[in-house]
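Missing here is one protein chain; the remaining ones are kept as they sit in the complex.
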Amino acid sequence: MQIQSRFCSHRLAALLISLTFWSGLPGPVHAQEELRIATSYKLMTLDPHYANLNENTSLLSHIYERLVYQDDRLDLQPGLAVSWRAVSDRQWQFKLRENVRFHDGSPLTADDVVYTIERIRDFLKSPSGGFRSYVTGIESVSAPDPLTVVIDTNGNIPNLPLSFSSIFVMNRPAQGFQTTEELNAGRAGHPPVGTGPYTFESWSSGEVLKLARNDDYWGGRPGWPQVTFRVIESPAARVAALSTGEVDLADAIPARDVASLKQRGARIASVGAARINFLQFDVERDRLPGVTDKSGEPIANPFKDALVRRALAMATDRGILVDKILSGYGTAAAQVFPVGLPGTSETLQPEAPKYDEAKALLAKAGFPDGFNLLLAGPAGRYPGDGESLQAIAQSWARIGVKVQPAAAPFSVFNTKRAAGDYAVWYGGASGEAVDIILHALLASPDPESGNGALNFGHYRNQAFDAMLARAESIQEGPERNRALAEATEFVMADQPIIPLYHFHHIVGYGPRVASYAMHPRGWTTAMQTLAATE
Amino acid sequence: MPLISVVLGRLSQAFLLLIAMSLIGFIGVHSVGNPVFNVVNIETATPEDIHAATIALGLDQPIWRQYLAFIGNVVSGNFGTSYIYHLPAFELVMSKLPATLELASIAMLIAAPLGTGLGLLAGRRSGTLFDRTMVKASVSALSIPSFWLAMMLILVGAILTGWFPSGGRGLTASFLGQEWSFLTGNGLWHMVLPALALAIPNIALIARLSRSGTIEVENLDFTRFCRAKGLSSRRILLRHTLPNISVPIVTIIGLQFGGMLAFAVVVETIFSWPGVGKLLIDSIQLLDRPVVMATLTFIAVAFVALNALVDLFYAVLDPRVRLSS
């Protein structure tokens, strides 16, 4: 028996060895020219107007294009429109690019832009609202000639071109509107047709998107004959797929995996995201859940006092968040976008923690012993979210503020926040430009105008509202950016939120990609790659 | 006649189980939070957007009405549409099934022969050092929480040695209209660690069972008779002992296969294996209720059906066993 069992174990060893041996070989040989990308973006629909989420738009931007393109400095560049100008306070004119053809051969005309706006505004009823908020200010749209679009607005909208850096242009079908179902059916229905550098091949939801080169692309021949996106939601699996060479590129790499990926020969590109993660206070209610004095008795809302907010901000060690929790792949924040992007202030810089001063401020506000609070946040939604809560608890403990961190899954967190269960919480915001975030996060909430949609703490500052409104009435350009920076400086002195960090988008790539140009909006596209030449 | 009543009893029991589970699961997911925050882009959505999305998903209705609507749909074979993927929920579960099925099958293909073999050897030599080591080892192997076992396999098999990938499914090939990993070398290579994680506790379980069976059979008269007849011990073990202990072993294999579907939740999560178990955990986190319900129902039905099959098999194979209600 002994002999036989030994024999068995030999066989097992042989099996294991042969498996290991296979592993040494490269995977099945791919056509040299195929670009394989592992992405975290799920791509839930092929309808470009269904939901305004990076998860859809990042991948669909291969097929569809926008009138205006936002470059990596977030400045507006010509896309399908070569130029645009405000004819008056309430009218815009866009000139379209000549000789652009859709994948089905039909030419791009102004009527297709009219159709696109009609489809978003009048036809689609997607549960998420889609892009409707971008076109609500549009009174009417017309096409006086095939290459001119005239848009009348029902108010002064100086940043209308920015809206068109989000909206994908579709072509008008023979009659009616394309439905979401028809587009999602892919080849069995109406496969998506755009003007973009790659054409649609096949798709299976949540798994794979295959694209082919559009040889007639107006911008020149795209770099890869074939592009395949594999949706791999788990970060660990994306890292594994990149390090075994199954894919040439993987996005949303966790910062802590960067070192080991580099060791295994992958290269890394990263950029500070055009977004902000912050702590937000409820400054409206008189009593707050979870906020008590040291003996556990409820106290009046301390966050109404700017001194308290200021003290807590001074006692926040962003260095730990950025260097330890984000492993260096984050930028400490003092405003809504990383310094250097349009509309940011050079003078607002993140400060090192000053515990003694903070404690003095707190004493001045009437809390020499500090108080207790519950700090809420989502778990696993943003890089470093759950850990940040605990790191902040460590910092604030130093000035006597005892923090009970409470992390919950994202939707649970939002349900509770909406129900008023939280006093102070961790949040995130992103947008096309500084003013959009300022508008949503810090403008006084007003359901009518849609201002302050993310201002869940109900912070109201009329002087700031006026400064923001003035800045927004200025045309795109340095003057507008300066006014936005001043408004930011003004409002941050009042510390309505505590900006924490701008995490970095991190992409890893293998030998078949020569370089990758990061975009602060966090898109992952084949167009950002440069193929390695043999 | 008794067979029919047993089958009917089983069916009504399964039915009751499904109703109870669906009710608890439905209310459970509902009470956790509002999935609408995963549907809209919370960073750009206005309150109206959120309100519109709530209505579009039917979440503004009272919970009992939502449940009745759900049951009505299920009766007509429709579990609803995933909030996140905009796909029919049951279809989504089925699309993840091949990944789970092939993983569980490979794990069982490792566990069954290895466990039986070890058990036979230990039982044959009961009381020896090998036997005692085997018993202690099997208790230890059954003590390891499955998630920690999986992590240690990653540590040893992927991080320290770099032999195997730490997660993911690798390349797949198409067969019968589904994507399978076991058909590609790369896929098999990805499967080694997760399959071992599922297999190791089962090796221990099967080994214990076959050991105690072997000890029992070895003490029976016919084994002694065979030995007296001069048959080689190897022949006795393989031709006489093995068939005699096969019934409980096949039973446990059937039961454990169902258990693997449940434990796949843990192993698949750790190895990022895109199967049914990972879908369940992800959907719970995302509050994707249609998918949670479809997955729970599927796992419960599969588990109950496997149990019934095992009982049936038991009755057919071993005439001493009579089905009782």
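General observations
Each chain carries a letter (A and B) given by its place in the written order, and its residues are counted from 1.
Everything that follows uses one rule, which is that a residue touches a chain if its C-beta (ideal position, glycine included) is under 8 Å from a C-beta of that chain, and two chains touch if they have at least 3 such contacts.
Please note the rule applied: contacts and distances are computed from a predicted model.
In the listed set "Peptide ABC transporter permease", "Ligase-associated DNA damage response endonuclease PdeM", "Transcription antitermination regulator" or "RNA polymerase sigma-70 factor (ECF subfamily)", the entry agreeing with the UniProt name of the missing subunit chain is "Peptide ABC transporter permease". From the options B:S166, B:N186 or B:T223, the residue with contact to the chain not on display is B:S166. Among the residues A:I320, A:A418 or A:A517, only A:I320 touches the chain that is left out of the figure. Between the chain not shown and the residues B:N78, B:Q178 or B:Q285, the one that touches is B:Q285. Counting over the whole complex, subunit B has residues 13-14, 16-17, 20-21, 24-25, 27-29, 31-32, 132, 136, 139-140, 142-148, 151-152, 154-155, 159, 166, 258-259, 262-263, 265-266, 269-270, 281, 284-285, 296, 299-300, 303-304, 307 touching the chain that is not drawn. Where subunit A meets the chain that is not shown, the touching residues are 236, 239, 254, 256-257, 259-260, 317, 319-320, 324-325, 379-380, 386-387, 389-391, 393-398, 403-409.
In this section, only the chains that are shown with their structure count from here on.
Against subunit A, in their complex, subunit B makes its touches with residues 32-49, 52-53, 56-57, 84-87, 92, 117, 121, 124, 163-171, 184-186, 188-189, 192, 233-234, 237, 272, 282, 285-287. By the touch rule above, subunit A contacts subunit B in their complex via residues 1, 4-5, 8, 16, 19-20, 22-23, 25, 27-28, 42, 44-45, 51-53, 125-129, 133, 184, 205-206, 232-234, 236-241, 243-244, 246, 275, 380, 408-416, 418, 428-431, 440, 447, 450, 453-454.
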